[in-house]
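Note that one protein chain of the assembly has been removed; the remaining protein chains are unaltered in position.
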């Protein structure tokens, strides 16, 4: 069970959180203007990297807030967590 | 003649407390403090099992978790039978009844031993991949049942386990795994810093190798006395938790360690209800792994006879239990530890026939000779004899072949560091050429290894290493280590690394002989060689092809020797071959321990409404809906569901019914932008919904498929009361929060789940108003003042009420929301008032029928995650003028606008009495092989006097009036496609 450092509440066990998939995928302002291919990209296509992954978590059984995290999917170690709206911090990518 | 192999004194067994036990029905006496293995050995019993494949007689090999042979079943009573326990770990208690396994008819005479003597040469590793293929299909009919019967070890228990198991979560600043010298030294240092320390060890007595350290002093006192003092001092510290009988079995991400503690298996009479085992899940800031090492057996022909065992195990039995493993031993040595064993065993009165050292003469050999021991160097091991007990070993030394009579052969192959947990933590293992072992390299977690598990074998080294690990762990956990002196050991014979890996030198033909690598799985050196010959060169392939290392000991004894043999056969170095993955658990863990208290009602939380007990008292039959218990129907006088539902339906249509709708999800959406939020989220248009009005809302996933529905009421310009399906409540709220927090942070909206706050009492039927009117205050229920789809806050029975005039039945209907604490009171008040109006209580099944008569869909029944609003006939709900809402863009994708999508229709069977089966497929009479849809709902409608059905049918709306087929195993049922509203399509009954 992972330990996740909620930027609002501090480190808590994984069971308090829900996972929200890849971060920094903004819903298009005007979906109607997108072609099917681009809408497909928004809806379904994901980076799924082996390495540093920017992802969303929600402290659902705590402050209930969404936040973002950088996690290395090769080790499951978190490199950073940060608030929604903030840019991903620069980390040395191993 | 009991306990004839017990020494006169020594060990930590209690000689004043004899313990009676049986093995295979025969009575024996052991001592308090014995394991089953030590007690059997004290009685001269070595033969304890039969091997997996060849059914060869097998004896006790080790003294702990590494034991491959001595698997027994232990029966406390009919429901408390545990197979596959290690005799080396089973603590003796009065009345213990153990049985051997995998033999027929008896341990001494096992028919399946034919696998060894006659068939052996034809069933090498992986033989089953090469045969049993003819004739086609015969594998699982003919061959497999026989193989299955022969396989397996013990017998699974058959009665539900009455024992209880418990669990604890714990935080530790420092978790020390293993209470041998390194672990104790680490715990001392860590504890001195003030850190919270947990010290866990799998054995009942802590101390590890110190328990057998008869030849050693620590800090000037007898090592065992030092151990007692140290443990007592640690136990007295309030910041130290000592967990004996507790195995750290798994190292999970982020320093999360699973430990299993045995609580009652060693007790003759556990207290009733006392947990049998406890699962500890420990989150540790820092971990010190001090797991020690495991002695390696030696691979030589017929190295598996009872009486052939690990040398250090023999020493453990002597020093810890006062047990002599035999009268006359030959020690096969590949490591200096053999000499320590030889000296100690001889001192106890065991004759050492010879030390057969496969190495060139070492200094220890000379001193042994000086002490009068016979030592043969540069020896080869040719084989052994003895059917149920080893009787001789044949060796070649100095060019001379010699058969040495003995009743015990001890193997001293050197020690393999226990890197299992380190590897589980995803630390990198590094091959150490000097020590000839894989050692912990870079850590993957906040962890450090100490002592023998990282190649610090000598006692003084292990103590110093442990102390340093304890200090650095304390430092890294944020504590200031004290400068406790490091304990120093004297007198211990140094036993470093080295030893032998792989098959030992022999003149025997290893393609004929059985030189065992994995005892339990009967994998021999020739099997490993065969695997390599057949191209299985990766060690993982060797393991899987031969099954070496896959037995219940998980290769604790065999893995390194298998590597050595592959290395030898292929000419590649051990690091080139690699290492198999170490997987949790380190030793097997009881299912019940992992499952803990989660059984019966505690298996999964049960959600009940405030009205649940009333329903139960009135005979409701309940159904599970997610975690909820919902009243399904209220049978009377032995009615079946069909009869009860028919009666309930009729009563609602003609009089009035009361229904507990409390499980519906409820969310309050509040804020200046609440309407805008609703507008973006649901398909409907919300901006113009008047205060006090309700609307049926439809919610899509972003991919355009219907996710949820429910009535939404507007309480104020900035306040909506949103209802969801029972199963969808959490999902919808989570999705709302997602969009609100991450996409639409411009909106000022707050969301609150109010599902549990409100009890919801639906009163439905022509007399609903008459029932409610006398009870409510502050509201006019007349059709004019409070028309269909109205919402208002008022009072009922003197308590606050949120009243919605809504109908899921097609009748005049109200949903009374009251604070849950008043739910039952209000329900009973309505019930009392309603009885004079002919009211009855109805359940979900009746609700389903009533709504189907009206063509109202149920999410999850008419929809299945592949249905668009238009498919479900809900296109009217979409706010056409809205530029966007969740899911809108997806609805424009090619597949979503295809003309042959499945659409919701009604079906009327030509035979009015036939009720279709829900889930039945639908075909066009012109093409009976291709389904064009399925029946989503089907009931007998009392109101209509016939059956009705809803269905999703390809291009269904263009098929009105057509006859379709519903193929069933005994023939097709014909039905006509009709509009999906069967009753009162104008809604006259609602608007009264």
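Order of writing sets the labels: A and B. Residues in every chain begin at 1.
As a convention for this text, a residue touches a chain if its C-beta (ideal position, glycine included) is under 8 Å from a C-beta of that chain, and two chains touch if they have at least 3 such contacts.
Convention: contacts and distances are computed from a predicted model.
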Quiz item: Looking at UniProt, which of "ABC transporter permease", "4Fe-4S binding protein", "Anti-sigma factor antagonist" or "Sarcosine oxidase subunit beta" names the chain that isn't shown?
Solution: "Sarcosine oxidase subunit beta"
Exercise. Would you indicate which residue among B:166, B:568 or B:923 is in contact with the undisplayed chain?
Key: B:923
Quiz prompt | Of B:166, B:403, B:538 or B:795, the one touching the omitted chain in the full complex | solution = B:538
Exercise. Among B:116, B:163 or B:447, single out the residue that touches the unshown chain.
Key: B:163
Self-check item: Positions on subunit B where the hidden chain makes contact
Solution: 52, 80-84, 121-122, 124, 127-134, 136-137, 139-140, 144-145, 147-149, 151-161, 163, 165, 250, 252-253, 256, 258, 279, 281, 426, 511-512, 526, 530, 533-538, 540-541, 544-545, 547, 552, 554, 581, 583-585, 588-592, 594-596, 598-601, 603-604, 606, 623-626, 632, 703-705, 725-727, 844, 858-861, 864-866, 890, 893-896, 917-921, 923, 929-931, 934, 967, 969
Quiz prompt | For subunit A, the residues touching the chain missing from this view | solution = 1-2, 14-15, 18-19, 21, 36-37, 39-41, 43-50, 53, 55, 71, 73-76
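Rule of thumb we're sticking to: only the chains that are shown with their structure count from here on.
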Exercise. With chain centres taken as the means of their Cα atoms, state the distance from subunit A to subunit B in Å.
Key: 28
Self-check item: Residue ranges of subunit A in contact with subunit B within the complex
Solution: 1-3, 13, 18, 20, 26-27, 30-32, 34, 36, 39, 43, 56, 58, 60, 64-66, 75-77, 84-85
Quiz item: Within the complex, which stretch of subunit B touches subunit A?
Solution: 252-256, 281, 283, 426, 444, 702-703, 734, 737-739, 741-743, 745, 883-884, 888-890, 892-894
